[in-house]
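Structure in structure tokens, see below.
A single protein chain has been removed from this complex, and every other one stays in its place.
Now for chain A:
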Amino acid sequence: MSDPAPRAHPGFGLRAVSVRREQRTVLTGIDVELTEHRIGVIGLNGSGKSTLVRLLNGLLLPTTGTVTWNGLDTRREAKRVRRAVGFVFQNPDNQIVMPLVGEDVAFGVRNLGLPRAEVPVRVRAALDRFGLGDLHDREAHTLSGGEKQLLALAGVLIMEPEVVVFDEPTTLLDLRNVRRLGAEIAALDQQVIMVSHDLDALAGFDRVLRVEDGRVVDDGPADAVITGYRRRWG
């Protein structure tokens, strides 16, 4: 029996993209389409990885060039793009904006104008999915690092995005929580684009981009790109 065809998504188009910040070129010459189901982004600290992924949902706009998702330009349709492209940050403390766990998960869907009566139902379902149901009324700042990252993910997924972008989501987690979060990410139906220093976590990905000095210097199957990266810097 042949392998199932790899899934493809409407995806992102980055055309002649460059980003300059404070008179420094952070990214340049970026021309890629990102349609694969699981895409990893790797590179050294300061290479431009986070800048690249922040372009994807319009958190950052390119200095030159265009970034589109499903044909929507992030410059003109940032709100529509952000509804479809969720983002999980490295530090969940900066992503959790409400004092109570349940309140924080509800925050995103309230912004989308979901009828009030539906909000508690969706919140409960989102928390139960990640085993956080008992923490609904807990103060967010008392959660463990792993629980906070799962809470951040729950707060994003409740908005039913079509894509989830992760910016080094496991950097602050211990081994157990790295594995737990990894399992949750692997189970997602959405397209996933993930920046990570954890090369093992990207091993099963469909494609990996390596960013160096603001450019995409390698782009291809995960095994090949990661092997090249290890060889370069290992």
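What we mean here is this: a residue touches a chain if its C-beta (ideal position, glycine included) is under 8 Å from a C-beta of that chain, and two chains touch if they have at least 3 such contacts; residues count from 1.
Quick note on the criterion: contacts and distances are computed from a predicted model.
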- Message: Leaving aside the chains you can see, what is the UniProt protein name of the one that's missing? Options: "Biotin transport system permease protein", "Conserved protein", "Electron transfer flavoprotein subunit beta" or "ribonucleoside-diphosphate reductase".
- Response: "Biotin transport system permease protein"
- Among A:28, A:57, A:170 or A:190, which one is in touch with the chain left out? A:57
- The one of A:11, A:48, A:62 or A:155 in touch with the missing chain is A:155
- Query: Which of these touches the unseen chain: A:16, A:97 or A:186?
  - Reply: A:97
- Task: Write the list of chain A residues that the hidden chain touches.
- Result: 54, 57-59, 79, 82-83, 86-87, 89, 91, 93-100, 103, 106-108, 111-113, 116, 137-141, 155-156, 159
